[in-house]
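Right, one structure below, let's go through it.
In this view, the complex is presented without one of its protein chains, the others remaining in place.
So, chain A:
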Amino acid sequence: MEEADGKAKKAGGRLCCICNQRRAALKRPKTLEQICRECFYEVFEEEIHQVIVDNQLFRRGERIAIGASGGKDSTVLAYVLSELNRRHNYGLDLFLLSVDEGITGYRDDSLETVKRNEIQYGLPLKVVSYKDLYGWTMDEIVKMIGLKNNCTFCGVFRRQALDRGAALLKVDKVATGHNADDIAETVLLNILRGDIARLSRCTSITTGEDGPIPRCKPFKYTYEKEIVMYAYFKRLDYFSTECIYSPNAYRGFAREFIKDLERIRPRAILDIIKSGENFRISTTTKMPEQGICERCGYISSQKWCKACVLLEGLNRGLPKLGIGRSRGFNKDRKGRKENNGTSIESKQCGTLDF
């Protein structure tokens, strides 16, 4: 890094290697080319446009929800998508969709950012909250179960919350701000965990096409560093605090490794994604059969969806229920359902239909 910085200083007066007119202002993280700001905006936006076109992410007239957390990725995504929608005339109806997990000191502040974005970019915002959907805030959940496994709840709940929010907005697709670093990291984690099924899915740019609402990742090939750079130069208004409950050493390990790799060879991030796309994984691997949760109507491969299982645990004061391998739980339930069926309360989400 130091060496690279030194070089950049030496070449202080160099011209942008794309336009050859303006002075180079930055070294592009993806290619290490020295380019000017304007050219950076241009290549950054046009690359994303190309990904959208090549992969046919959107169709004219579609309603698209942008999963907006207020963080850098989703803020830049909202900005760039509304820009490209205008410039290339995609003909999309864009919305911001936020999930309020109910984390004081984190989500309340970041939601303020999203609300400002709503005005700045002129995109209608919909907020769905855990409290409304499930009757619990993350603060309450953490109070009950502690800091271990709380991310399992949050992750399962968020996934469903996004889908429910998207259903309320009647959108055709949800675009999320997952960037190239995220995907490379996921590929790596799936190798480290031995999760071949997820390994085969995690590089798809569009997922859940068989589910209620497909999701896509327009930033699949966009480097995190470039997103930060873009937000910085454009002075975009985003919220940059980490979740107060998230310090997760394991993911951090892999993250750090990706950053080290990037330092040695920027292309490595794209190479990991490429490897992930090209792994020879049998397509005949049995996939879980897609069904519908008997309780809330959400897609589920089991009798009950994961969120309902977790929620059941919370409401019965057995938060360990459904954590880890939920081996047998759904099967057990078959026998016990009759006696226990009535003791289940709360969770209003059953009223939302897909």
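Following the convention adopted for this analysis, contacts are C-beta pairs under 8 Å (C-beta built on N, C-alpha and C of every residue); 3 or more make two chains touch, one makes a residue touch a chain; residues count from 1.
What we mean here is this: contacts and distances are computed from a predicted model.
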Item to check | Options "Exosome complex component CSL4 C-terminal domain-containing protein", "Proteasome subunit alpha type", "GTP-binding protein" or "Cytoplasmic tRNA 2-thiolation protein 2": UniProt name of the undisplayed chain | outcome: "Cytoplasmic tRNA 2-thiolation protein 2"
Next on the checklist: Touching the hidden chain in the complete assembly: which of A:13, A:122, A:194 or A:317 does that?
Outcome noted: A:194
Checklist entry - Which one touches the absent chain: A:228, A:261, A:299 or A:321? => result A:261
Checklist entry - Looking at A:45, A:62, A:93 or A:277, which makes contact with the chain not pictured? => result A:277
Checklist entry - If you put the missing chain back, which residues of chain A would it touch? => result 148-149, 152, 187-188, 190-196, 199, 250, 253, 257, 260-261, 264-265, 267-268, 270-272, 274-282, 320, 323-325
